[in-house]
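Every protein chain but one is kept in place in this view of the complex.
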C-alpha cells in the first residue's frame, strides 16, 4: 500500500513517540505516507535535506521534522518536531499497522490434482497451474500463464498474461507481476525488507506495508530475492533482466531495460537508471542513483550516485580507465616498494 | 540438446538475419549447433579468433562468420557472412527453436501420499519419494535414491542411483544427475542462462536448449543455482563439491574433484580445471579457464585465464605472494602519503 489509513489528531500521533506539535494540535490525520506518495490529509516525515524538493511538491498535510531542518518546511505544512523523524515514523507504522496475517483467510483445500486454489482467487481458465501450487484469496492469474509445481502465489497477488513461473517460486501477498514475465526457479518476490529501529537495545521490526511491482517482459533469475517496500512499491520496470542470486532491497527502482548480472546486490531505496548494466557481484549502497546507461564492471561497488553514462569499475567505483591505471600503479608500487621505502628511510624524500 | 534439428537451405537461413551466402545457396542444413558439438550437415558460428582451432576439428558443414575472420575458415566449410555471427546464430535459435512447454504434457494427479508422479516417469521401486514431490513425464529416478518433500524433477530429467535430494530442490527438464549425488535444500539445477541479444532496444531472450549434466559423487550446497546451456551441457564433473549460494552460469564446465566455496560465481562458458579450489565469494568472468590445481583465495576475482597451478589472490587475481606484497605496499603508501605528496609538490621528484 502507498499509505496507511489512520484517524488520529496530530497530538494523539505525537504522543506515541513523544514529539512536539507546532501550532494546532487537533488537526485530524487520515493516513501515514511518504512525501512522494502522500495524499492531502496525510502525515509524512522529512529527514534528509537533499530531499527538500519533495517538501514543495508533496500533498502531505503534515510532516515529522527535526528542529534542525524545520526551516526548510513550507508554512502550509503542519509539523511535529522530533530529533529522529524516520525513527518516529517507523514507530507509528509499527504501532498502527494492521497485524493480521494475509494468508489467514485463505482456504486451504487441495483439489484432486494437488493444487490449492482459493475459491476467492481469479485464475484464468487459459492459465495452466501445476501440482502443489497455492493460490491465495483474491489473487489473479492471467491467460496463457504457466505456473510450475510448488509455486506459491500469495493472497491479493497478481500475475499477468503469458508469464512463465518456474517451479518453487514465491510471490508474496499484494505483489503485482505484469505480462510476459519469466521467473526462474526459486525466485522470491515480496520478502520483507531488512528494516529495524532500536529501542532499548532491541531491534524492532519495521512493518513492510508496500509490495513489489514487476512490469512487462521482465525476467528474473534463480533464487533471486526482491524485497517489498515499507510503503509504495519496489519497482522493476519494463524489460529489465535480472540474473541468479541477486538481492534487490526494499523501495529500489530498476529502470526500463536495465541488466543486473548474478550475485549483485542493491541496497534500500536506490535507483538504477534505464538500460544501466550492473555486472556480476556488484554492490550498490542504499539511497543512491545509478544513472541511465551507466555500466558497472563485475565486482565493482558504488557508494555515491553516478549520473554520467559510461563504464565504471573498482571498489569504490571509478571511471574504468582510471581503475585500469590504478591496478597498474599499485602493481608498480608493489614491485618497487623496497626502493621507495629505502628512499623514505634515508631521508631523501622528506624535506 | 547438442543441436537444434532444422531443414532449411543456406539461403533460407541467411534470409532470417540478412546474411550473405558465399557460393552455393541451396545446400540443405540439418541442424544448428556449435563448432564443438556439430554433426555433418550442421551450421555453426565462428566469432572469436582464439577458437580458430575448432574450425579445423569441427564436423559442421557451414558456419556464420564475419568478413574479418573469413580467411581463417577452411575451404571445405560453407560460409554465411554477417558482421556479428553470434547474434545471427542467436536469432536463428530464437526463431527456429520449439516453444512448447516441457511441463505441458505432464499429468498432474496427486496420489494418496501427496506425490505427483507422471505415469510416463520411470521411478525405481527402490527409490523413496516424499510428499509433494513432482516427477514429470519421461523422468527417471534410480534405486536407493531419496527425494525429499517439495522437490520438483522436471520432464525428461534423470536422477541416478543412491542420490539424496534434500527438500525444495528443482531439477529442470532434461537435466541429468549421476549416482551418489547430494543436493542440499533449495538447489536449482537447470535454470535458463542469462542470455539476450538486443533488437531495437529490446533484450530478446536466447532460448536455452541445452541442459545440465552432474556426474557421480557431486555434492551441491543450499540455494545454489546452475544454469542450463544454450546448446550442449553445463557440466559438473565427477567428485566436484560446491557450497551454498554459488552461481554456475550456462555452458560452464567444472573439472573432476574441484571445490567451489560459498557465494562464488562463475560466468558463462568458463572452465574450472580438475581439483581447482575456488574460495568463498570468488568471481570468474566468462569464457576463461582456471587451470588444473589452481587455488583462488576467498574474495579473489579472475578476468583472464590462469593455467599455472598455484595459489592466487586479489581482484584482479595475482600470485598470492605478489598480492600479499601489494597489501603491504599500499599500507606503506597510505602511512607515508603526506611525505610522498610533499616530495612531488616540492618538485623533488619531477625533473
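A and B label the chains in the order they appear, each numbered from 1.
In the analysis below, contacts are C-beta pairs under 8 Å (C-beta built on N, C-alpha and C of every residue); 3 or more make two chains touch, one makes a residue touch a chain.
Here the structure is a predicted model, which means the values were calculated and not measured.
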Pick from A:85, A:148 or A:186: which residue touches the chain that isn't shown? A:186
The listed residue (B:85, B:178, B:221 or B:255) that touches the chain absent from the view is B:221
Hey, which of A:134, A:164, A:275 or A:312 is the one touching the hidden chain? A:134
For the chain left off this view, which of A:128, A:223 or A:256 is in contact with it? A:223
Touching residues (missing chain, whole complex) on chain B: 110, 112-115, 128, 130-132, 146, 148-150, 164, 166-168, 182, 184-186, 217, 219, 221-223, 239, 241, 243-245, 257, 259, 261-263, 275, 280-281, 298-299, 315, 327, 330-331, 333-334, 337, 340-341, 344, 349-351
Which positions on chain A touch the chain that was left off? 101, 103-104, 106, 108-110, 114, 116, 132, 134, 150, 152, 154, 168, 170, 172, 186, 188, 190-192, 194, 196, 201-203, 205, 223-225, 227, 245, 247, 249, 263, 265, 267, 281, 283, 285, 301, 303, 315-316, 318, 322, 325-326, 328-330, 332-333, 336, 339-340, 342-343, 346, 348-349
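Keep in mind that, in the parts below, only the chains that are shown with their structure count from here on.
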With chain centres defined as C-alpha means, what is the inter-centre distance between chain A and chain B in Å? 30
